[in-house]
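Excluded from the complex is one protein chain; the other protein chains are retained at their positions.
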Amino acid sequence: MYVLAPTRPRRTRGTPIGKHQVGIVGASGYGGAELLRLLANHPEMDVAVVAANRHAGQPVAERFPNLQGFGDFAPIDVDRIASLDMVFLATPHEAAFELVPQLRAAGTPVVDLSAAYRTPVDSFVTWHGVEHPDPDHAPAVYGLTEWTRQAVASATVVANPGCYPTATLLGMLPLVELLAPGSVVVDAKSGTSGAGRAAADHLHHPHLDGSIVAYGAPAHRHTGEIEAGLEQLGRDLGPVSFTPHLLPVARGLLATVHAELEDGVEAGAVQDALVASYAHEQFVTVLDPGTFPHTKAVSGSNGCQVSAVVDPRTNRVVITSVIDNLGKGAAGQALQNANVMFGLSEGLGLSSIGVHP
Amino acid sequence: MYVLAPTRPRRTRGTPIGKHQVGIVGASGYGGAELLRLLANHPEMDVAVVAANRHAGQPVAERFPNLQGFGDFAPIDVDRIASLDMVFLATPHEAAFELVPQLRAAGTPVVDLSAAYRTPVDSFVTWHGVEHPDPDHAPAVYGLTEWTRQAVASATVVANPGCYPTATLLGMLPLVELLAPGSVVVDAKSGTSGAGRAAADHLHHPHLDGSIVAYGAPAHRHTGEIEAGLEQLGRDLGPVSFTPHLLPVARGLLATVHAELEDGVEAGAVQDALVASYAHEQFVTVLDPGTFPHTKAVSGSNGCQVSAVVDPRTNRVVITSVIDNLGKGAAGQALQNANVMFGLSEGLGLSSIGVHP
Amino acid sequence: MYVLAPTRPRRTRGTPIGKHQVGIVGASGYGGAELLRLLANHPEMDVAVVAANRHAGQPVAERFPNLQGFGDFAPIDVDRIASLDMVFLATPHEAAFELVPQLRAAGTPVVDLSAAYRTPVDSFVTWHGVEHPDPDHAPAVYGLTEWTRQAVASATVVANPGCYPTATLLGMLPLVELLAPGSVVVDAKSGTSGAGRAAADHLHHPHLDGSIVAYGAPAHRHTGEIEAGLEQLGRDLGPVSFTPHLLPVARGLLATVHAELEDGVEAGAVQDALVASYAHEQFVTVLDPGTFPHTKAVSGSNGCQVSAVVDPRTNRVVITSVIDNLGKGAAGQALQNANVMFGLSEGLGLSSIGVHP
Partner (left out) sequence: MYVLAPTRPRRTRGTPIGKHQVGIVGASGYGGAELLRLLANHPEMDVAVVAANRHAGQPVAERFPNLQGFGDFAPIDVDRIASLDMVFLATPHEAAFELVPQLRAAGTPVVDLSAAYRTPVDSFVTWHGVEHPDPDHAPAVYGLTEWTRQAVASATVVANPGCYPTATLLGMLPLVELLAPGSVVVDAKSGTSGAGRAAADHLHHPHLDGSIVAYGAPAHRHTGEIEAGLEQLGRDLGPVSFTPHLLPVARGLLATVHAELEDGVEAGAVQDALVASYAHEQFVTVLDPGTFPHTKAVSGSNGCQVSAVVDPRTNRVVITSVIDNLGKGAAGQALQNANVMFGLSEGLGLSSIGVHP
C-alpha cells in the first residue's frame, strides 16, 4: 500500500532534507495515472495528493488495476495543493485555467499537462475556438525538455507538450533549416490511451480491436501546437498538414513526417543534423537511415527514437519518430521537466528503454 | 446499398417462389449485426426488418462500420414482424419475454438468441434470480443444431444456445458417458464482443488491450445452461465449475474442459466418440489428439473445432473446443437453425472455414 | 473434408454444365490459402489442384488451421494445371515467369497474383533490379477490376494488382485530374499477413505485437506499380513518395494519401468525383467527408471503403482507403477477376461486408 506523504511546509529548491512533496490533479485520467506509476518509484519525490474531482472517493485501483494500494481519489483542495512543492495538472484545459492562476499566485511550481498554456493566445483561440481566459500568461514555458531545458529550469509554470507535437517536433526540429516551407505532411499514429480513460462508443474494445482508422483531420488541435513549436523553437515552415490515426494498441505513438528538402540538401546532412542534436541526449536515440523505430521499443519509457531516410527521386525526407504517448508524450516528459525544475538529475526515476517485447 | 424486402404475405414453408422474408430484432447489438452480415449474402432469405428500439433512427453504419448502406435502425413494430416468415430475436431476454408470446400467437417462426427459453424454468429462476413470466412454454426447443436438428425442424420457437454452452456442449456431449460426474471444470476464454456493443468502463479499448482477466466466477449464468444442456442432451454430470475469461480480441471463444474419466476409459475411446459424433457434420471438425484448435481458425464462420487429449497420470481428459462467439456461438447457429426450420440446406449462407490469419 | 474436383476436359467459356475447374498454384502462402477459403464456398468453381512445390506433401491444415480437410499440398504438375479452366498463380514472380508462358501457350486462363506482369517492362526492371524474361507480354491486363473490367473480361492472363497499389489507386484514380503532380505522398499501413507465411525474425509474434514500424522506404517496389497504375489508368502525377508501415494486426490495409489540389479545386468536387466513380460499384463504398474508414470494416471481404477530406489551410486532400490486403488486395480481387473472365456475376462468392468486430 502506497502511503501518501504527510502535510509539511513546502521544501525550497535545494533543501537537502526530505523528498519533494508533489500532487497529481486529474489523476483519474491516463496521464495522471502514469505519473502516479512513475512517481511511486521516484527517489526524490513523494506523492502527497492524488486528486480527481469527478472520481473523488473511488478507489484508484478500480480504474487502474496496476495501481493497487493507492487508496481513493481525493477531491481537489486548492489550499492543500498550493502548499505542495509541485503540482502536476493532468486535467482538461478548462480546469487548468482555474487552477494555474491560483497556484501561480501561491508561488507553487506547476507542470501543466493540458493545452491551456502551450501556444500563443491567438493560436489557442484559433484551434480551440474559445477565448483564452489568462492571455497575459500564455504561452508558458514550453516543456519540450531537450529544446527548452534552460527555460524549464527557471520556470514556475511549465506547459507540458502534447503527445503528437512531442514526437513530431523531436523528429523535425533538428532539420528545420533543411526542409522546404509549405511541404510538411505529418501522418501520425497513436495508441488508444491517447484518447483518454472515459468509455466511449468509438473506443469500445471490440470496435477498435484489430483496426486502424484516421480521425480528426484536417483540424486536429495539435496541428496548431506543432506549427507554433516549429516557429518558436525552430523555423516557421508554413501550415502543416496533420492527420492522426488510432492504432489498435493501448500505448505507442509514431509520427511519420514527410517533407521536401530545400534544394541541394544531401542525405548525409539530414543524418548529421539529427546526430548533432541528440548525441548527448539520454532520452532521444537516432537510428541509422534505413532502420525504422518500433513504437514498442519505447513503451512504458521516456524514450524517443528517431530515424530519417531521404528519397532522391522525390527529394523528400521521411522522418519517423516514436514515443510512448503516456511517457515522453505526457507523464514521462512531465517528470523530466519536474526533475529539471527541482534541480535534480534530469533522468531520475525515468528510463529510455521501453518494455519490449 | 442494401434494400429491405418489401411487405408481402408470409411465405408458407416450402413455397417455391421468392425468398423468405425475415426480420432482425435487436439489430444494434453484435449478435444482430452479425446476422445482418450473414443474411445480406444469403441466397434464400431477405432481410425485411432491421429493428432496434433504443437505437431507432440511428444509421446502422454508425454502430457497425462494415454495414454500409443498410439505412437506419427501425423501431420494433410487432404487427410488422409478426407478418414475416421468420424473426430473429437478438434482444435481451426481457424483450424476448414480451415478443415471443406475441409471435407465437401469430404463428411466426422465431429464433430467439436470448436466454429466455433456453433452460427449464427452475434453472432460469436459479441463475437469473427472477421469475419466468412464461413458464408453460419454457424450455423451447434448444437449437444446438447438431444435437437437436429434428426438433428444430419442426419447431416454431427455437432457443438459440449461448456462446459458452455451445462450445462446451459440442466438446462434451460425445463424451458424457466417459466422464466422471462431479469432476467437470470448464475454463473458458472469450473475445470481448461477447460482452456486447455498449461502451463500458471495463470494456474500454486501452483498458483491455493486451490483457486477459477472469470474470463472473463462480456464478455466471451460462453455468446453468451448460448443466441443463448436459442433462437434457447427454447425461447429468452434476454441478459444473465454470470460469470465463475475457480475451483481448474481438472474436473467438475457447472452452477448455477438464474432467476425470470414468474408471477404465482409454484414450482411444475418447477420440472414437468424438469422431463418431461429428464425422458427418459440416461445421464441427475433430482434430487429432495433440493438435489443439486455434480460435481464429473459425473466426467469422459457423465452424467449431474440437480436440481432446487424455492424461494418464491424472486420469483426466482435456477437451478444447473453439467457435466464433458471434458465429456458431450466436448468429451463425441462429442462421443454421433457420435454414433447418425453413427446410433449406443446413449450411446455406454459412461457412465452416474461419477468416484466418 | 474438401474433395478436389476430378480431372475432366476443360470447360469452354459459357458451357452450362458443371462447375469450372480451377487450380491454385502457390497455395502455401497467405494469398493462395485465402483463395482456397473463398473458392471452397464458390457456387460455380471447383478447386481441382492445390499446389505448392516447397510444401508438397504437407497437410494444408498444418499451415492454415482454418483449412481442415483439404488434404496435402501437391507438387506443381504443369500438364495438369494447363488442363484446367483457370489457374490462380499465388507464387513469387520468379515462378510466374516460368509458368505463365506455358499456360499461355496452352490457352489456359491465368490470374497471376505476382508482380511479374503488372507493370511495363522498364518499370519492372527499375523496381525489381532484374531483367524481365518475357518482355513481349508485359504488361498483361491489369486486374484492378473496377477500372479495367472490360479488358479483364477478354483477357487470358490477368495481372492481379498488389495490395498497396489496389488501396491507393482505388482512392486516387477518381481524383487524378484534381491533384497537383509531384505532390503525392502515400503513407500506408498494412497487416502482417502482407509479409507472407514464412517465419522470420522481424515477423516473430512477440517482436511485433503491439508495435507499429515503417519499413521499405523510400524504395518499396509497389511505388513503381502505383506510378504505373496512375499513368495508365488515370494521369501521370510524377514520382510518388510511398512509405509503408507494418501494423500489429494480421489483416487490413489503409492507404492514407496526401496530395495538393490543383488550383481552384473545391472540396465538393472531390467528393463528387469519388461518388461518381463508385456509385454503382458493389465493392467500393464512398464515405461522407469526415467519416474515416476502419480497416476491420472490410476484413475478410472484397470490400474497399474510401473517404476524402480537404484541408483549405494547406490546399491538400487526405484520402483514406481501406481494404483487406488478402481480400481486395489479393485473393478477393483475383476471384472478382476470375468471375469476370468466366462471364459470371462479378460478385459471386464474394462479399463487400467485412467481418467486424
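In order of appearance the chains are A, B and C, and numbering begins at 1 in each one.
Everything that follows uses one rule, which is that a residue touches a chain if its C-beta (ideal position, glycine included) is under 8 Å from a C-beta of that chain, and two chains touch if they have at least 3 such contacts.
The structure displayed is predicted, hence computed values, not measured ones.
A.B. asks: Just one of B:Asn53, B:Thr156 or B:Thr243 touches the chain that is missing; which is it?
C.D. replies: B:Thr243
A.B. asks: May I ask which residue of B:Leu36, B:Ala138 or B:Leu254 touches the chain that does not appear here?
C.D. replies: Answering carefully, the residue with contact to the hidden chain is B:Leu254.
A.B. asks: Give me the subunit C residues in contact with the hidden chain, please.
C.D. replies: These residues of subunit C touch the chain that is not shown: 30, 63, 191-193, 195, 197-201, 203-210, 248-251.
A.B. asks: Tell me where the left-out chain touches subunit B, residue by residue.
C.D. replies: Residue positions of subunit B that touch the missing chain: 182, 185, 187, 189, 206-207, 209-215, 217-219, 239-241, 243, 245, 247-252, 254, 256, 258, 292-297, 299, 309-311, 313-314, 316, 318, 320, 356-357.
A.B. asks: Please output the residues of subunit A touching the missing chain, sorted low to high.
C.D. replies: 30, 37, 40-41, 64-69, 193, 209-210, 250-251, 285, 287, 293-294, 296-301, 303, 305, 351-357
Everything below uses one rule, namely that only the chains that are shown with their structure count from here on.
A.B. asks: Centre of all protein Cα atoms: which chain's centre is nearest to it?
C.D. replies: Of all chains shown, the one whose C-alpha centroid lies nearest the global centroid is C.
A.B. asks: Where in subunit A do residues touch at least two different other chains?
C.D. replies: 206-207, 209-210, 248-251
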